[in-house]
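Left out: one protein chain. Kept in place: all the others.
Now for chain A:
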């Protein structure tokens, strides 16, 4: 397949997944903001979401106050914010359009519909649909793209490039979502294990669509270490870091065996996977959860670069 097409497939799925996670992150903030904060006020949740999505600085350049309304404007509708849901849906669709000859009609329709319907939403503050509604809508669109793709796409190299984009992005996003929790907790570390803490952890699970799965996997009790274990190391949780990296190695292996070559991307992914399979959650927490997550995000970025180099993306 054309290298440029491989790249577009990779980014079309990444942006769609990014929109999906942004909606999920906003849900975390929305739910958390309904709980009283220890130090009064309700803004720390929104700030932590901006921090974890690496958009706090840009936000502060254009908005004066961290309010729900402003964060919503910035993360959902703002055209100048490249991580906003609007931007993600547009770029996902632009990439899909670039590569229309490499995706099925069903997949294209799903991308295009998400883009077109979003354009019809009124973004003025008075007339907006409420936040939970828009978040649900985004998650549904993302599911439709993913579903159309899985159901109709020929499972050859293009299928792998698309999935590589998915899992690279999802790993990044899960790490950042857990980090939101870390930022929220930061000022109230004494409440660890308290009811608010548990509420926040369960909110994180809900937003990742993993609430019920957690119960299946671990029984009833939430505890920070079990949830961290679930979202970082559990190999059957489809959003865990371990699961994502495992899928990446799998798709890389498929690609490389059909192409008959071995690539630096594989070496890198295997190393990440080995580490995830051998480390314990206690060790992660003891060394600092935040530090661990940020290091993971960085490693994951390197992995994306290796994938690009291995399949000649960006070679012009």
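By definition in this document, contacts are C-beta pairs under 8 Å (C-beta built on N, C-alpha and C of every residue); 3 or more make two chains touch, one makes a residue touch a chain; residues count from 1.
Please note the rule applied: contacts and distances are computed from a predicted model.
Asks: Out of "DNA-binding transcriptional ArsR family regulator", "Sugar ABC transporter permease", "Putative circularly permuted ATP-grasp superfamily protein" or "Oxidase", which one is the UniProt protein name for the chain not included here?
Replies: UniProt lists the chain that is not shown as "Putative circularly permuted ATP-grasp superfamily protein".
Asks: Of the listed residues A:47, A:97, A:226 or A:290, which contacts the missing chain in the full complex?
Replies: Reading the full complex, the residue touching the unseen chain is A:97.
Asks: Among A:34, A:116 or A:150, choose the residue that contacts the chain missing from this document, as touch is defined above.
Replies: Checking the options A:34, A:116 or A:150, the one contacting the hidden chain is A:116.
Asks: Take the complete complex as the reference. Which residues in chain A touch the chain that isn't displayed?
Replies: Contacting residues on chain A, toward the hidden partner: 1-6, 94, 97-98, 100-101, 105, 108-109, 112-113, 116, 157, 161, 255, 259, 311-312, 315-316.
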